[in-house]
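Note that this complex is displayed minus one protein chain, with the remaining chains in position.
Residue numbering begins at 1 within each chain, and the chains themselves are lettered A and B in the order written.
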Amino acid sequence: MIPTQWYLLLSAGVFCIGLFGILTRKNALIFLMSVELMLNAANINLVAFSQQWGNLNGQVFALFTMALAAAEVAVGLGIILVLYRNFEDIDVTSPTTMRW
Amino acid sequence: MTGAFDLVPAIAVLPLVSFVIALFAGKYMPKKGALAGIAATAGSLLLSLWVALTVATGDHAGYNETLYTFVEGAGTFSLELGVLIDPLSSLMLVIVSLISLLVHVFSLGYMNDEGETGLPRYYAGLGLFTFSMLAFVFASNILMAFMFFELVGLCSYLLIGFWFRDEGPPSAAKKAFLVTRFGDYFFLVGVVGIFATFGTGTFAGAESFPHLAEQALHGEHEVTTFFSLGEQAWFTVLGLLVLGGVIGKSAQFPLHTWLPDAMEGPTPVSALIHAATMVAAGVFLVARMYGFYLLSPTALGVIALVGGFTALFAATMAVVRQELKQVLAYSTISQYGYMMLALGGGGYVAAVFHLTTHAVFKALLFLGAGSVIIAMHHNENMWDMGGLKERMPVTYWTFLSGSLALAGIFPFAGFWSKDEVLYETLVHALGTGGIQGPLLLLGYAMGLLAVFFTGFYTFRMVFLTFHGEPRSDVAEDPDPVRWNVKGPLAVLGVLAATVGFINMAPVKEILDVDVAYLHQWLDKAPEAYLTSVDHYHHLLETGAFAGYHAEELSPLLPGLVSLAIALAGVGLAYRLYNVPEPVEHTDRLGRAKTILMHNYYQDEYQVWLATGVTLPIAKAADTFDQGIVDGVVNGISSVSRFSGRGLRRLQTGVVSNYAALLTVGLVLLIAAFGLLGGWF
Partner (left out) sequence: MNRPRLATNLNLAAGVAALGLFAVMALVFVGAEFTDPNGFASGASIMEGIGYALFDLTGQFDVRPGEGIPSTESFLLAFELIDVVLVAALVGSIMLARRESDDSLRKTLTDGGRDEE
């Protein structure tokens, strides 16, 4: 069996790739994709520990997070549509009205 | 039946009640509050007479009780209100209440009959003033005296400015208040100093501060002095500080400038406040704490010099006045100078005597002037008068009685009192050594010279007003005055002629009969109070204290000299002004007259002191306050605003920035936990 640390390392890597996308990208759709990456990194983590402890809890929980990710993407796309309607652009750095 | 002494507070409270009645119910009353005032002052007079009678005949000729302690000091002094009745204060109570009653009656004629408006305010002011003055007289400690000193000043302000819709009176009221307040500032410092030094402010008794000071100089008692001064030097400083208030209130040089302007007020007010009672408050205060002043020959010398100088200074200015009340105002300043001269010269009885006689004849002269003013339709210029002798006989004869008293002509009241003032000063001047003697002699010389001027200006005033031919239509046909004007005049006229007989000291000396009643009266104070003439005499002659010594001199010669000088002044006025068509002879003085008319430019000088000296200092203080004090406070707030302005730029509104900050925070946290927990 592969030691659990490597799975955790993989999960951390995918998470940080997603995080990198959130921090640097301007396009709102790419932003959403990065969020998906982060969610899936968490899933990898869950499944790895499910194997570590021999318990199915982790895998079932991963299913639920996938469902949640789907719901979140649906709502997120709706928000991007509204954003486009108001700012004529899907650049996440353009709606800056809620500030000083 | 309670004793007279238990009712002493009622003497002051009755006018206070009339103040309240006049203030709130005056406009509903037929005489707008006058009757309440008359009833109250009559009650006070009766009570004062009863108190005086008790002092005269009772076993215990005094009363010194604390009535109310409003701050109880734990381990330090207490602040209290109390009553001190001894011969001096009971005499003053009678004087004040009598003059106040006569002024209230006179006001019926001067104010009510002339159709003045706002009378409830007037009678309320008179009531409040009478209350304050009476309470000041029987004050048992110096703090209470200070409180009522200030209160009479306030009433003076209110009453001088009675006709506030005109230009002059409010300005005069302000000037009176400010000038006396300036003196009262030093008085307050002195009061605080007395409390700090002696731990008490009471006037009489073994625990009073004059007695403690006397014991300190004997070395029997420890007092704290300040600024590392010796005890006698520090007591001199305290005495001079209190003297500041006295000089302001009694209109001595240099704080005399307010009194001539105070004549803007109604004449009864001038009679009551600025002739007989309020200005007497200063002199009374010195007499009250005479035991303290006697410990310091320097303070006595200052008092004598200020008094003598003021007497001469004001008398010269009265010579050129054209308005009737102005002459009387300067005359008041001058006569109070005499009282101060007496106090400085060691003549306690003489000063009190002159205070009494002056209250009577000056009030008489002011009320007489009021009568003339009513008749002349409020025209005060003497050059528009003349020939009123035949047309206003009661006024004329009472006014003449008062003028003879003022000029000091035998046998009227002023002769005896002024003569005794000068005599006491002279004998102490000749008998005391060192520098004190010549100083007193200088004061005496100034006082003697002022006698000439007094006689001159007094009779110039009488002749211009009453003698000769009428110089205007109003003078030909003056308005008649009623009984409420003539009544007080008659009472005071008789008193002015006779009150001198209460202390005919020369007669006592020469004929060896015991007629110095006032001296005996003032000596009656109980031993324990240490306010008797005998005690003061003892302090006066002790070398460690004042160190005065009286030369053996018959009173006949000085008396004759002063009488001759007074007659010379009267004679000159007679020659120059007792003619059918007098002219302004003072024009011959030329430049000197200009200086005198401008009051030696004292008013301009004081205004310059305010605008040229005080105002720049105040501006500098204001700059310091705005710039430095406010600057520090504003600086602190600007730090917060500046940093806030910078920090709020952190909220850019861009989500990615927030995410970046989140991540950085997370990294730092994990790193910190990892290092602390040994995860690495």
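General remarks:
The rule is short, and it goes like this: a residue touches a chain if its C-beta (ideal position, glycine included) is under 8 Å from a C-beta of that chain, and two chains touch if they have at least 3 such contacts.
Here the structure is a predicted model, which is why all the values come from computation and not from measurement.
One chain is not displayed; in the complete assembly it touches the shown chains A, B.
Residues 1, 3-5, 8-9, 12-13, 15-17, 19-20, 23-26, 30, 51-57, 59-60, 63-64, 67-68, 70-72, 74-75, 77-79, 81-82, 85-87, 95, 97 are the ones on chain A that touch the missing chain.
Not every partner is drawn; the one left out touches chain B at residues 656-657, 659-660, 663-664, 666-667, 670-671, 674, 679-680.
What we mean here is this: only the chains that are shown with their structure count from here on.
Remark: chain A and chain B have CA centroids separated by 94 Å (rounded to whole angstrom). Chain A makes touch with chain B in their complex at residues 19, 22-24, 26, 92-93, 95-100. Of all residues in chain B, only 648-649, 651-656, 659-660, 663 touch chain A in the complex they form.
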